[in-house]
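Of the protein chains in this complex, all but one are displayed in their positions.
Letters are used for the chains, namely A and B, taken in the order the chains are written, and counting of residues starts over at 1 for each.
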Amino acid sequence: MSHIWSMIAKRLALGLLTLFIVSLLIFGATELLPGDFAEEFLGQAATPETVAAIRRELGLDLPMHTRYIEWLTGVLQGDFGNSLSNRRPVIELISTRLGNTLFLALYAAAIAVPLSLMLGILAALFRNSFFDRFSNASALTSISFPEFFVAYILIFWLAGRGGMFPSMASFRGDPSMAEMLYRTFLPALTLTLVVTAHMMRMTRAAIINLLASPYIEMARLKGMKPMRVIVKHALPNALAPIINVIALNLAYLITGVVVVEVVFVFPGLGQLMVDSVAARDMPVVQAVALIFAAAYVLLNLTADVLATLSNPRLVHRR
Amino acid sequence: MTEQNNGKPVLLTMKGLRIEGRSDETWSEIVHGIDLTLHKGEVLGLIGESGAGKSTVGLAAMGFTRDGCRISGGEIVFDGIDLMKASEATKRNLRGKRIAYVAQSAAASFNPAHKLMDQYCEAPVQHGVMGRNEAEGDAVDLYRRMQLPDPDNIGFRYPHQVSGGQLQRAMTAMAMACRPDLIIFDEPTTALDVTTQIEVLAAIRNIVEQFDTAAIYITHDLAVVAQMADRIKVLLKGDEVEEADTRSMLSTPKEDYTKSLWAVRSHARAEQPPVAADKTPVVSVKNITAGYGAVDVLMNVNFDIHERRTVAVVGESGSGKSTTARVITGLLPPRQGEILFDGKVLPPDYRRRTRDQLRQAQMIYQMADTALNPKLRIRELIGRPAQMYLGLQGKALTDRIRNLLDLIELEPDDYIDRLPAELSGGQKQRIGIARALAAEPKFIICDEVTSALDQLVAEGILKLLDKLQTEFDLAYMFITHDLATVKAIADEVVVMKEGRVIEQGPKSEMFRPPHDPYTELLLSSVPEMDPDWLTDLLRERESG
Partner (left out) sequence: MGFLTGLFWFVAVIAACMAAGWLFRTIAIAVTPKGVKKELRTAPLTASFGMMVIIIYIIVAVFAPLIAPFPERMVVGPEYMPWDETHLLGTDNLGRDMLSRLIFGARNTVGIAFATTALAFLIGSILGLLAATVGGWLDQALSRMVDVLMAIPALIFSLLLLTIFGTSVITLIIVIAVIDSTRVFRLARSVALNIVVMDYIEAAKLRGEGLWRLITREILPNAMAPLVAEFGLRFCFVFLAISALSFLGLGLQPPMADWGSMVKENATLIAFGDITPLLPAVAIALLTVSVNFVVDWQLHRASGLKE
C-alpha cells in the first residue's frame, strides 16, 4: 500500500506547487497593469498625491519580489490588503460572503450530484428508450442555455406575480436554516439545472463506453440481470471518469455562481467580484480570484486522488 | 448430416438458423441457415476463417446476440427449451448456469475491478446454485484441477495480477462453476503463446472430460480443433461447408474449400545454396544491447542477413524480436553494439541517417490497418516513397505506381484511387508491401506480416514475398512467432528468448535435433493435425 501513499503525496505536492504558481500568476497580473492605471482608475480625481497614494497601495513603488513575499505572507495570515474603492480591509468584505457562496454551492451540489448520477445510470440502463432520448435531448438543451436564461425562466415561472419563491435571495441578520434554504431555493435550483444535465450526460457516456467491453458481455453471458451488470460490472470501472465529471461540474458551479448571484442579488463572492471588476478594485479581485482558484485546484486534486484510489490496478500492484 | 450419438441424448439443436447484422442503418444476413445438433458430453469444433460467423453461431446457442445483430429465423432448442420463444428471464437463468462461455481474451473478459474469486462466485450465488462459502471451496478445487499455481490464494488476486495463460484457465474454471451442460469456447487459446497454449488446451480437455460437459469449440486453427473436438463443422461466410467426425474430416475432407484449408501449409521456399563465406552481409547486427529506461530488453544480439536470403527471427511475446527491428531501423538507438549495412556502420538514430540509408531498409507491419494512413489514397500511399526517394513526378510517378500495383497483383485501374478502408485485409497488406518496394530497397523487415490474416490469404502473401525476393534480390528479416511460417519462408532461423539469441543456423538444421531445450519446447508445442498429437505429447513429456 505504501506506493499508493507516495503517489498521493506526490499529487498533493503537485497541487501545492500549482497553487503557488497560480498565486504568482494572480499577483503578477498587477504587473501587467498599464502604467497609467492609477490615473485611469481615479479619473477626474487624479492629482499627483492621489496617484502616488494608489501606487503605494498597490505597492507599485517597491521591487516585485519584495511585494510578492509581503503579499503572500499577508494572504497566508488572512490579510489581503485594503479595498481601493472603500478602503476597508478585503478580508472583512470577503468573510461573510464566502460563507454564503459556499452555502449556495453546496446546496446545489447536494441536489445535483445524486440526482444526475441516478439519472445517468437509468439512462444507460434504458439506453435508446424514450426516457433516454428525452433526457438526452433535454440535457443538450439545458447545457445550451445561458445561466441567466435559466434563472429568469425560473423567476418568471416560480417567482413572478403571486409566485411561490422570492426572486431576490438577499437576506439580512441571522436567518434560520429553513429560511435560508427557502430564500436560496431558486438560485440553487438554477445551478442544479445547469450542472445536472452535463453530469448526467457524462455519467451515461462513461457507463455506455464500457458496455462494449468484453467483461460486460461476459457478465451478461453469466446470466446477470441488466441492473446488476450496470451497477456491479460497469459502474466500478466508470468511477474514475465519473469522479472527474463531478469535480469538473462542482468546479463549474464556482463559475456559474457568479452569474446566478448577480441575477438573484445574492450577497456572495461572485457578486463582489463583478462589482470589483467593474470598479477595477485590484486587491479585491485578486483575493476573490485566489479563493476561487484555490477551491478549483483543491477540487481537482481531490478528484485525482479519489480516481486513483478507485483503480485496483493502481492500488493493488502486481 | 452425421448422426453419431453413442446413445447419448440430444442437448442442443439449431435448425435453419439465420442471423442478421446491421451496418449503415440496413440489415444484412451474416449467417444463412445453419443446422447443428449436439449431444450430451460431446465436443463439436466450429472452424472457419474470420467472417465465417462461428462466434455468432456460438453465442446464438446461448440465445444471445451481440449489439447490432439479431436472429432473423430458424430454431434453437436447448434441452427442450425453445430459446427463440423463451423470455429474457428464462434465458438469463440458463446463461452461466447451464450454458457457460469462455472468451478469447481472458485478460479483457475478466472485470478489472473485482477479484477472481468474486467473479467466480457470482454465477453460482446469483443463480442460487450454492452459497458463497461452498462456491469458494469449489473454486479452489477447480483451480487445482486446472493446475493453477497456488490454488488456495490465486482467487484473491485481481485479474491484472495474473498472467494470460493462468487467466484463461481461471476463466474455464469460472465457466465450470455451476457445472453447466454446455460450454462455448470462443478461440480460448488464440491470444496465447504456443508453449502456454499447450497447458491451457490440456487443462480444458481434461476438465471437459472429467465432468462430461458438452462443448462447442470455436477456432480458426485446424490443429487445435483436431485435439479438442469429437466432430468438426466447417463454416464459410455464414454457410456450412461440411461436417464430419474429427478423424474422417482430417483424413478425407469432401469439399474443395476444406481441402484447400488442409493444404494450406504446403508452401515451402526452395532450398538456397549456402552463402559464400567471404560475402559481405547486407545487414549485420553486431553485439546489440538495448532497452527502455533502465531495463535491458536485448542482450548481446548478433546475426547477419545476406542478399536474397530470409532470416526468420522466432520467439514468443517478450522475446525481444520486435525490439531488434526497432534497433535496426534506428527507432531505438542501442546502448552497445552497432548495425552494419553493406559493411558500413549505420548511425544509431534514424534521424541521423541519410535519405539513402533510410531508403535501403524498409519495413512491413503486422497490422495493415494501422500501417496505412486511412485518409490517403493508394496513389499517394505508394507514390510518396517513389516521389521522395527517386524524385519521380507526373506521368513517370503514375507509371511507377501502376507498375507497383501490377507487382503486387492488384489491378491498377481499379485500385489506384481507393482508400485503405475500401480494401480487404490481405489487399491492405499487399499495399504495405508495395510501399516498401516503392523505395527500391535492398532490405525489408517483415514484422509478423501474416499473423493477422486468414491462412489462405497469408499463404498468398508469403508466395508474393518469395517471388519478389527472387526478382529484386531482397534480403528479408522475418519476425514471427509462428513456426509454420518459418518452415515456409526462412533460409536461416534465429531463436530468441528473453532478449537473447538461444540458437541460430540454417533452417534445415533447425528442424532437426539435437536442439537447445527451449527450441525443443517451442518446436514440440506447435500443434499438429494428428488428433492424437496432444495425448501423445503429454504422455511423452510426463515420462520424459
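Note that a residue touches a chain if its C-beta (ideal position, glycine included) is under 8 Å from a C-beta of that chain, and two chains touch if they have at least 3 such contacts.
Model, not experiment: these values are computed from the prediction.
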item	value
Contact with the hidden chain (one of A:Ala137, A:Met164, A:Leu181 or A:Met227)	A:Ala137
Of A:Val195, A:Met282 or A:Ala303, the residue in touch with the unshown chain	A:Met282
Residue, one of B:Arg384, B:Arg402, B:Arg418 or B:Arg500, that touches the chain absent here	B:Arg384
Sole residue of B:Met84, B:Ala268 or B:Leu331 that reaches the chain not shown, by the stated touch rule	B:Leu331
Residue of B:Arg98, B:Arg435, B:His481 or B:Lys497 in touch with the missing chain, whole complex considered	B:Arg435
Interface residues of chain B (partner: the chain not displayed)	22, 25, 67-68, 329-331, 350, 353, 355, 358, 363, 365, 367, 370-376, 384-385, 388, 435, 439
Footprint left on chain A by the chain that the document does not show	18-19, 21-22, 25-26, 29-30, 32-34, 127-128, 137, 140-141, 143-149, 152-153, 155-156, 159-161, 167, 208, 211, 251-252, 254-255, 258-259, 262-263, 273-274, 276-278, 280, 282, 285-286, 288-289, 292-293, 296-297, 300
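What we mean here is this: only the chains that are shown with their structure count from here on.
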item	value
Intercentroid distance (Cα basis), chain B paired with chain A, Å	50
Of all residues in chain B, those that touch chain A in their complex	59, 62, 64, 66-67, 91-97, 100-101, 103, 105, 108-114, 122-123, 126-127, 157-158, 160-161
Of chain A, residues touching chain B in the complex	212-215, 217-225, 228, 232-233, 236-237, 312-313, 316-318
